[in-house]
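Note that one protein chain of the assembly has been removed; the remaining protein chains are unaltered in position.
We call the chains A, B and C, going by the order they appear; numbering starts again at 1 in every chain.
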Amino acid sequence: MITNLLSLGWDVNPTDPNKWFIILGVMLAGGVGAFLLSKAPTSSRRSIIVAFTFVSGLFWVLKYLWPEPIAFREGDVPRNGIEGFGKYLTDGVPFVSTLAQTLTAFLLGLGIFSLLRVHLTKISRKQKDWQFSVILLISLVTVCFFGYWDWILFNFRMKDVLVSDDPSTWTWVNQVQDILFDGLLQNMDAAMFSLIAFFIFSAAYRAFRIRSVESSLLMVSALIVMLSLMGALTFVWNSAVLQASGGNPVHFLSNFRLDTIAGWVQSNVQVPALRALEFGVGLGALAMGLRLWLGLERGGVSQ
Amino acid sequence: MSSFPVLLVDQIKVLLGALCIVGLYSVLYKENKIYRFFEHMFLGLAAGYSLVALWKDTLYEQWWLPMTGRLTETGTVDAPGYWLFALLLPIGLMAYTVFSKRHNWMSRIPIGMILGLWSGQQVQIYWNKFGPQILNSIKPIVPTGTDGFFQQSAYDFVNGAVVTKPDASLILSRIYMSEVINNMIFLVTLLSALAYFLFSIDLRGKAATGFNKLGRWMLMIGFGAIFGSTVMARFALVIDRIGFVIVDTFEAFTRGPG
Amino acid sequence: MSGFNADKLQKIDRRWLYVILIVSVAITLLVGKGTEIPVYPDDSSKDLYITLMNVPEDKPVFIQSDWTNSTRGESRGQMMALLRVLMSNNRKFVIYSMGDPQAPQVARDAIRMVNEERRKEGLDDFKSWEDYIELGNFPNAENSLNALGNNIRSAWGNRRRPDTTGVDRSVFESPVLANVQKVSDCGAYVVVTASSTIDFAVERISDKVNLNAMVTGVVGPTVLPYKRAGQVKGLAIGLKGVYDMEYMMKYGLNHQLEGGVIKVDYPQKPEVSLPPVPNGQTFGQGATNYLSLHIALGLMILAIILGNVGMFVGRKGGKK
Partner (left out) sequence: MQYLDTGWFGIFVTVTIVVFVLFNIARAGKSKGEIFIRRIPGLNALDDAIGRATEMGRPVLMVPGIGSLDAVSVQAVTIFANVTKQAAQFGTPIRLCCADAAVYTLAQEVIRDVYQSQGMIERMDQNSVQFVSDRQFAFAAGVQGIILREQVAATFLLGAFYAESLIFAESANSIGAIQIAGSTQNTQTPFFIAACDYVLIGDEFYAASAYITRQPVLVGSLVGQDWGKMLIISFVVLGTILNSYEFKQPKTTQRVDTTAEVRGGNENVSSIEPYDGDPRTKTPDDTFVYRMFNPIVSPEMLTIEREKEQVEESVEPTEEEVTE
């Protein structure tokens, strides 16, 4: 339970009438802190950023390296400081887990601002295709309006009437939101996604030529897999193999069933090749994570 | 509040869906005004929806409720709030200092925190992800089954029926020469591909460059197999979409109410 | 002269390729309805079928459903095949999403559709709270899985769902989750996904649960190494995986049908013998679309061959 989350008196009782003062107070205190931080001398700025980064990463590193209390059950009293800290770390996971996403969410405003700037500039300067920017803005505002209205109806205003799985209980607002989301947005998603099939078709047609060893290998292995995915073809091939082995399904020739060949390529070449690739990428991510965490990476975040 | 007939809403949705598909597919011919129309509508809807989901799915669920606490329907405490969450607001807002020439360095604080949180996890997950794979890559390369080159079948074929041999499990446990060769191929593929990614070693001599090249070839075979498998995925989607335009649209307008 | 023709073969305008693809798929969908295609299921699909048919009666199956409408072509078929197996065997399940806020809705739709199928066959509905629990979305798969592996009771503790009388109660009071103390108490864990959420599941909980996956053809190859290393027990890949499952649901695995025929055999695991599912519909989206997939793949192979023939003939012509 979240109730045990920090068990340090850091909680706020939701029925407490003073809770807004506490929360607002903390926000203000944070704001004051940020203001003081902005007065930091230029020379210390880099250290401040590195410190924030380091502390944020420290939790997960400690969570990994700190010994976990053995067979710890809810309501147990830690035997010593090490166990106590281990329990503290475990209890902190749900809290720390959401931090990155919440912070990213606060940044979305910057992204939307960028989008608006691009299109408002277009409209105000009557640049080419400015009419389309108007369409963009209209869609944005419409979906925002109905999206929030729908949410308020569902969660507060008509909480007891509306059933999300039963469209017959919906009001016109929910229906409009449904048309915008399910009818337009979702379908456009799927349409864009399925466009790729066409691109794959033309890319394969153009690129899969027996020009070099590399492109030939790529092509042959792709062909084997594609053939093996065609059940009917596999069936015909395998039937032929069965016939060649005199109707004996456990004959040596059964190793040449199409699905067996494709499986062989997959387990003996594809799996180790990808695994090697992943080992390398994993090391790269680990090393880069380390550099970012310790503030060693220049030119990126901590210039 | 009033509402539209459910069937009508469904029909509108299907019709709009089909229109979207046709509109966006038109780019396959060439970039045109219809595509541009749908593209911009798409971007607008997506941005608007992100703004809704921002509060509804992320901030409200992950930040507001944990901060202020939850009540049950009867008004008792379900989960208390934690005031520490309130600090995230000023930290997140520091990102908006990008508009200030003097304080824009502060926008790197939330960015640094996001990266720090990500980095810390890398240390945590490395072994969980790769440990079992390293173990699984370790395969024996000396045969233990000596009564043949290939693994004997664990089955007999008697009078047109497949019969399991009594010692089937023992046969399956032995390693035959054929499997050893497979394991060797596995090992060579793995090692040559890994060696391909050694950047700090200067490769001299035919053997070293050859091994390196082999690694690249093996990677290409692996990529080919991915390509083949992905083709299935993409075609499955386009089949589904064409099915949607033809079948679902048709059904939506032929089916009666309810 | 041959050079001229060959050059054409090499440089077919991409738009023609697109038109041919659309038309032939559309025709196959309309004409080829209800054709049953024989198939050899992949071993990984067989392993998934084995897992699903062997779930202990008293343990719920955890379904992490992370797909949305954009991969409906594969994922919905997978989801429905999975639900059919579980419902047919009367196994309880918990369903939730960690990939996308829209995922719960499409999952609910899939449950509704399978329930409708069951009603048509005269079978009972699967009811929320008693037979299954739908938990909704958990944003950020990495962290939610961390929390789940860490302590399921705290990770899901604040989720409430209406019981049979309509009163909101903690999900751990429901018959589905009552006996679950930690994540390893689930009968099987199935991730239905079109994205890398399967990686996160492998990284964070594969050591704790019987992890299985149903993934799109794109994600499939990246999951295969996990499958071979035993981190993922059963795996259905793409539309072929859907049809594999549907085929085994109809014909069983290492199972002698009437007349002694074994439609799907598994030579590596002779000890296994699984019947078809006891009731309900077996064929679905996989069977409907598999023929069209043949046509599309065939076209693609044909195009590649044509391009290469054109290149070779063209090269010869050029030398002349």
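In this section, a contact is a pair of C-beta atoms (placed from the backbone, for glycine too) under 8 Å apart; a residue touches a chain by one contact, two chains touch by 3 or more.
None of these values were measured; they are calculated from a predicted model.
Counted over the whole complex, the shown chains touched by the missing one are A, B, C. Considering the whole complex, the residue from B:I12, B:L65 or B:I175 that touches the absent chain is B:I175.
Looking at A:V32, A:V55, A:V118 or A:A244, the residue that reaches the missing chain in the full complex is A:V118.
Within the full complex, the residue among B:V9, B:A46 or B:I242 touching the omitted chain is B:A46.
Against the chain not shown here, chain A presents residues 64-65, 67-68, 70-73, 75-79, 82-83, 100, 103-104, 107-112, 114-115, 117-118, 121, 129, 188-189, 192-193, 195-196, 199-200, 202-204, 206-208, 218, 222, 274, 277-281, 283-292, 296-301, 303.
Those residues of chain B that touch the chain absent from the view are 24, 27, 31, 35-36, 38-39, 42-43, 45-47, 49-50, 72, 74, 76-77, 95, 98, 104, 107-108, 110-111, 114-115, 118-119, 122-123, 126-128, 130-132, 134-135, 137-142, 144, 170, 173-175, 187, 190-191, 194-195, 197-203, 219-220, 222-224, 226-227, 230. Within chain C, the residues in touch with the undisplayed chain are 14, 70, 167, 169, 181-182, 184-185, 195-196, 207, 218-219, 221-222.
In the analysis below, only the chains that are shown with their structure count from here on.
Chain contact topology: the protein chains form a complete graph, every chain touching every other one. The chain with its Cα centre farthest from the Cα centre of chain B is C.
Nearest to the overall CA centre, using the mean of each chain's CA atoms, is chain B. If each chain is reduced to the centroid of its CA atoms, chain A and chain C end up 20 Å from each other. Centroids of chain A and chain B (each the mean of its C-alpha atoms) stand 9 Å apart.
Between the Cα centres of chain B and chain C there is a gap of 14 Å.
Residues of chain A found to touch two or more other chains are 1-2, 5, 96, 98, 100-101, 186-187, 190, 193-194, 197-198, 200, 204, 219, 223, 226, 229, 249-250, 266-267, 270-271, 274-275, 278.
Multi-chain contact residues of chain C (touching two or more other chains): 18, 21, 70-73, 139, 158, 221-222, 225, 228, 238, 240, 265, 267, 293, 296-297, 300. Every residue of chain B that touches chain C in the complex is listed here, in rising order: 28-29, 53, 56-58, 61-62, 70, 72-73, 78-79, 121, 125, 128-129, 132-133, 135-136, 153-155, 161-162, 164, 168-169, 172, 222, 225-226, 229-243, 246-247. Chain C meets chain B in the complex at residues 15, 18, 21-22, 25-26, 29-30, 70-74, 101, 137, 139, 142, 158, 160, 168, 199, 202-204, 206-207, 216-218, 220-222, 225-226, 228-231, 237-240, 260, 262, 265, 267-268, 270-271, 288-289, 292-293, 296-297, 300. Chain A meets chain C in the complex at residues 1-2, 4-5, 74, 90, 93-94, 96-98, 100-101, 164-165, 186-187, 189-190, 193-194, 197-198, 200-202, 204-206, 208-211, 219, 223, 226-227, 229-235, 238, 249-250, 257, 259, 263, 266-267, 270-271, 274-275, 278.
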